[in-house]
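Apart from one protein chain that is not included, each protein chain of the complex appears where it belongs.
Labels for the chains are A and B, by order of writing; each one numbers its residues from 1.
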Amino acid sequence: MKSKTEYLWFNTDHEHEYINITEKVATIVRESGVQEGIVLVSAMHITASVYVNDAEDGLISDIEEWLTKLAPPNPNYKHHRTGETNGDAHLRRLLMGHQVMVPITKGKLDVGPWEQVYYAEFDGQRRKRVIVKVLGE
Amino acid sequence: MKSKTEYLWFNTDHEHEYINITEKVATIVRESGVQEGIVLVSAMHITASVYVNDAEDGLISDIEEWLTKLAPPNPNYKHHRTGETNGDAHLRRLLMGHQVMVPITKGKLDVGPWEQVYYAEFDGQRRKRVIVKVLGE
Partner (left out) sequence: MKSKTEYLWFNTDHEHEYINITEKVATIVRESGVQEGIVLVSAMHITASVYVNDAEDGLISDIEEWLTKLAPPNPNYKHHRTGETNGDAHLRRLLMGHQVMVPITKGKLDVGPWEQVYYAEFDGQRRKRVIVKVLGE
């Protein structure tokens, strides 16, 4: 079994950002030499997500609005007693998921026509990591 | 490491459908000859989900009603400026998740007594795919 592990670093300009990382993941897979396998892409900080959906600005705007409704900012989160102010960002990560497994077939990401891998930052403006781990043969 | 990749095709009669694909996944695993490993089952279109839960019609009806409340149809999604009308279907996929990893032990799906693998279609009546990728030994 071959494996390759890389870390992508982010330090976003804004508190919330949605960043298409498909090409970065594809490059790591290419470099790994794995022909048949999977690549795990997982946000290592607990206020960020990794998901697979459309690279379409309108949809991204809809996602942001939807999350604001389902996991709203709220000064009364009990988590804030620790001094943090990011309770909503933790809930957003739980709702959106924090990782995906992308299949690799014949050396390439085996994804649907519109599937793109996104990093979603919900508590940005600080250095955060995503692990990209390729496994296969 | 052994691997086997198959694609399941769907073209549902209805816009929304919940289809039990457990037997199809189990068959592919059996054919792969993998004894210890995992099988990734992942919806390749961005308005469909794969999840694991109960094969019980009442529950499926509850899920549909719940999703209609949390990710309602709405003409005002910004995604619709592209000409699409399926903004809610994208959000449903994000809420329900688009993939599962089913463990394989001694050549069989190692699932709990009520765990069944479902394909959930939120924007049907068109040809769509699910990848089933078996990895192991």
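Note that a contact is a pair of C-beta atoms (placed from the backbone, for glycine too) under 8 Å apart; a residue touches a chain by one contact, two chains touch by 3 or more.
Fair warning: this is a prediction, and the values are worked out from it, not measured in the lab.
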Q) Looking at A:Thr22, A:Ser61 or A:Gln99, which makes contact with the chain not pictured? A) A:Gln99
Q.
Applying the definition given at the start, please give the residues of subunit B touching the unseen chain.
A. 1, 36-38, 51-54, 56-59, 61-63, 66, 70, 95-97, 100-101, 103, 105, 110-115, 135-137
Q.
For review purposes, identify every residue of subunit A that touches the missing chain, sorted by number.
A. 1, 3, 5, 40, 42-46, 70-71, 77-82, 87, 90-91, 93-95, 97-99, 101, 129, 131, 133, 135
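Rule of thumb we're sticking to: only the chains that are shown with their structure count from here on.
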Q) Which integer distance in Å separates the CA centroid of subunit A from that of subunit B? A) 20
